[in-house]
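Missing here is one protein chain; the remaining ones are kept as they sit in the complex.
Chain lettering (A, B and C) follows the sequence in which the chains are written, and residue indices restart at 1 in each chain.
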Amino acid sequence: MSKKLKWGVLGGGGDSLIGVLHRVAASMFDSYQLTGAVFNPDHEKSIEFANEIGIPTDRIYPDFDTMVDAELSLPESERIQVFSVLTPNFLHFPMAKKLLESGFHVICEKPMTMNYQEALELKEIQKKKNNVFALTHTYTGYPMVRQMKKMIAEGAIGEVQKVDAQYYQGWINPIIHDPKLRATTWRLDPEKSGISCCMGDIGVHAYQMLEYMTGIEIRSVLADLNYLYEDNKMDIDGTVLLRLGDQAKGVLRASQIATAEENNFSVAVFGREGTLKWEQENPNYLYLLKDGKPIQTLKPGNIYNSALSLDGTKLPPGHPEGIFDAMGNIYKGVAKAIRGQDYDPAEFPGIRDGVRGMKFIETVVASHAEGNVWKKL
Amino acid sequence: MSKKLKWGVLGGGGDSLIGVLHRVAASMFDSYQLTGAVFNPDHEKSIEFANEIGIPTDRIYPDFDTMVDAELSLPESERIQVFSVLTPNFLHFPMAKKLLESGFHVICEKPMTMNYQEALELKEIQKKKNNVFALTHTYTGYPMVRQMKKMIAEGAIGEVQKVDAQYYQGWINPIIHDPKLRATTWRLDPEKSGISCCMGDIGVHAYQMLEYMTGIEIRSVLADLNYLYEDNKMDIDGTVLLRLGDQAKGVLRASQIATAEENNFSVAVFGREGTLKWEQENPNYLYLLKDGKPIQTLKPGNIYNSALSLDGTKLPPGHPEGIFDAMGNIYKGVAKAIRGQDYDPAEFPGIRDGVRGMKFIETVVASHAEGNVWKKL
Amino acid sequence: MSKKLKWGVLGGGGDSLIGVLHRVAASMFDSYQLTGAVFNPDHEKSIEFANEIGIPTDRIYPDFDTMVDAELSLPESERIQVFSVLTPNFLHFPMAKKLLESGFHVICEKPMTMNYQEALELKEIQKKKNNVFALTHTYTGYPMVRQMKKMIAEGAIGEVQKVDAQYYQGWINPIIHDPKLRATTWRLDPEKSGISCCMGDIGVHAYQMLEYMTGIEIRSVLADLNYLYEDNKMDIDGTVLLRLGDQAKGVLRASQIATAEENNFSVAVFGREGTLKWEQENPNYLYLLKDGKPIQTLKPGNIYNSALSLDGTKLPPGHPEGIFDAMGNIYKGVAKAIRGQDYDPAEFPGIRDGVRGMKFIETVVASHAEGNVWKKL
Partner (left out) sequence: MSKKLKWGVLGGGGDSLIGVLHRVAASMFDSYQLTGAVFNPDHEKSIEFANEIGIPTDRIYPDFDTMVDAELSLPESERIQVFSVLTPNFLHFPMAKKLLESGFHVICEKPMTMNYQEALELKEIQKKKNNVFALTHTYTGYPMVRQMKKMIAEGAIGEVQKVDAQYYQGWINPIIHDPKLRATTWRLDPEKSGISCCMGDIGVHAYQMLEYMTGIEIRSVLADLNYLYEDNKMDIDGTVLLRLGDQAKGVLRASQIATAEENNFSVAVFGREGTLKWEQENPNYLYLLKDGKPIQTLKPGNIYNSALSLDGTKLPPGHPEGIFDAMGNIYKGVAKAIRGQDYDPAEFPGIRDGVRGMKFIETVVASHAEGNVWKKL
């Protein structure tokens, strides 16, 4: 009946962590069949990896262009339907572009493109071709993130009047203070990584999440970034003041020098009637605060959750699911979209998130460079 | 190179939660290929389900015996190598028995058998055939459970002098107080569920975990079970006093009438030099207490963890993994064992855990029935 | 108008921790004036201490009997009204007895007496004289403990069907394993400390709390105590099975060898309609679990709390109060009782708690000694 989707993978071979994440996610709801791939620019390594993970090697192609041509030459019923783009950042845009233009559906790792201009271009293509395009802001797949979004939409906390997002890591701390390391780490090289490190890598997650959860556009930003050393070209920490609507303000804090923090991403949204809070490292708890009431802690899988949230839980309450399950939920949503089934647009982020994210990154860097001034988004 | 293992599944079709858990786990390290199955006693439903999850139907068999015969008739290189037994409890033993006798490896859901006698029989068979047999006490797959086991073994808390395990759920509470419901729920019917509900279902998890973590055998027990109503034939709550060695004592508490508790399983082991504590609902934290020192909280993926623990983490620190990942780790270990690779016996529970578990259940029920007296295990 | 109560103190001099606790508590609501004392059997030290804490020395008496005589010889308007008995355990009973017989009100540290017989005797005296007698089970003064009691009484969790109390400490761990230390520590000497260490010191707190919170009498107990060494005469760890009513069962766990635990006292009460949980080390949180609802976390000072609870909070929500404040609340209640003001009997434990506590200790020790058998309370 519902045959598995034929799925192609670009990148993600060898020890790639992102590769495992996507493969497990794809398998989670029995909807994807890994059919072809270019795991690695080195064809031999690609084939080796295919053997390692136990898939047939006949559709392991030597390179991306060959792959697209070969697949297009197949009858539609055999052809790969959807590609996951897990290659280095600078390849996201050209690959996604060509895939969309060739009529494939695309699941793309973040960042979608290297700059805002490319993002706009991709948006135009997607609009024209109308294929499914998903951007893997993985955290939006957590059941309690989805629940928070739905509760805000349904008025559980009233009109939003303040937001506060934090994304603190410490991984760059041992690198940044070492002149050699900071000169050679690819993440700190603008040629390879774009114009921003901290904001481009994690700040944008927090930004996307705020807009995802509130459904409100952030209108303008004032950023103070930190580079710590003059010879360091990339922000590795920063705080961004936010304006959301007529009245609502907020702040977004991101850092990669928050020493020994692992992946401490948290979001608080304050409404006139209540507050909602969520933390990525303890993703199965959602906190609702209301004046004069006990704090309410919501957990996944319980009947009080929204359909969107419940759709993202596979086991009964009390069985913790994690980041793989969050990504699995995104793949589940994408499969529905490709198959033309009913789905909630909140099931996966898309081209709009990518466009706005690139705009955010460029604006934040400009705001800082121009002396910490307000910039429209 | 390392081809995927040919994997057969018995049960786990339709909306089965256990089915999803095993399929995702099996896919997690690219080591298993779902090759054949009897998902359901109704062959049509089995085929329907195979279509639903997008696998070929040629090796979806009408029944277990046919499946075994058919697979045995295949050349070894094509034959299913390992079966997962996810059928109703009373079928675990006969299926596992026949599979082992026929030379297959077996991954078996808990409970391994319906009674201790069967467990001993299975043990004998497995000893003779020497095939891999894994019993899915899933929680042992959590990285911090493995870390706790290794730390105890390495003396981090010194000689164990006290243990305390809790497994509290509330799901049977709405059933038990309703005379009709409690008369008709299969879990409370000894014919279908064996001699114990609470101890057989969750108490045995806590028991297995205590022996797994400490490496010490529990020698004797004194149980006080609760049935709440005279017409209820199954324990739905109980406390078990434990004696571990010459000096160590402990307590195991399990309940299904701990109203609104979800899956609140926690373990504390107190040694002469320190204490270790872990909670299933927040599985990514392990607490180490030492006299005169700050509390230490360990998290998965960090370099201070043991190899066994690190082997069970797929992403860097700060990316929460959950119960699916725990089961995935068990499947990973089983795959190593089947392939003859090096592995740590702590990677998956086996026949011995099943034998001891059945013994525990029978002894606990007897201890209560005889008036809360000490019984040897 | 409401003059301060004239307050006498027995014991609690020098570095006594209990002395500070009572003095601060007494000062908390401006209701007590420290008027006279025997801080120490050594009169000089007593006077020295009075100077140290800045109170007049004219009513610092050489010994207890002299003090009672002297105070009785004063006109009633000048006479000390209420005594706090903070002396070593074996003096609690004779002092409390004489004080009650002489017409004084008494605030007595725990344990009330050295045995059950003395407790009954004291009860008779108090009944006859009808003076105020408070036993400082300090934890009952916490606002969220009071709230839990009231909520259970008002049916928030329905009929109680299970209780579970834990009181884990580790302080005796470094002592018990050292033959010299365990032979010389006064707390392990039955002559000085009565028949029980762990149960007498902390188990009884847990027992009292369970009856305080539920309002239900524990009918019988089965105890398994741990002495660890043959030459050790006192229990330093133990688990007690409990029977509460016709159906309700429970467990009480106490230990002083729970290595590096500080004062980890927690109580869970499971009712047919919900569960309430509280922990002493985080006393300002009370957890209410109901089927199909988010977990509710109650905090002190909020309007949803009962009058009894709110009466025990001095500042607005979010300003943590602690153990001194809990004791202060007990002193506040005692002051009301002495002054003949309205008060809730739940504001302080009394003679009945002491009688039942001594009965509990003796019964638990007997249950263990007779082979872990059920004993009526």
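Simple rule for what comes next: a residue touches a chain if its C-beta (ideal position, glycine included) is under 8 Å from a C-beta of that chain, and two chains touch if they have at least 3 such contacts.
Model, not experiment: these values are computed from the prediction.
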Chains on display which the left-out chain touches in the complete complex: A, B, C
Candidates C:Ser102, C:Ser220 or C:Asn263 - the one touching the absent chain: C:Asn263
Hidden partner chain, touching residue among A:Glu71, A:Asp237 or A:Asp325: A:Asp237
Which residue of C:Thr113, C:Gln169, C:Asn329 or C:Ser367 touches the chain not shown here: C:Gln169
For chain A, the residues touching the chain missing from this view: 157, 161-162, 164, 166, 170, 173-174, 177, 222, 224, 226, 228, 237, 239, 241, 247, 249, 251, 253, 255, 257-261, 268, 270-275, 289-293, 372, 374
Where the missing chain touches chain C, by residue: 1-4, 17, 20-21, 23-24, 27-28, 30-31, 33, 48, 51-55, 169, 171, 261-264, 280-284, 299, 314-325, 328
Touch list for chain B against the chain that is not drawn: 288, 292-299, 302-304
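Quick note on the criterion: only the chains that are shown with their structure count from here on.
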Most central chain, judged by mean C-alpha position against the global CA mean: B
Averaged-CA centre spacing for the pair chain B and chain A, given as whole angstrom: 34
Euclidean distance of C-alpha centroids - chain B vs chain C, Å: 43
Multi-partner residues of chain B (each touching 2 or more other chains): 261
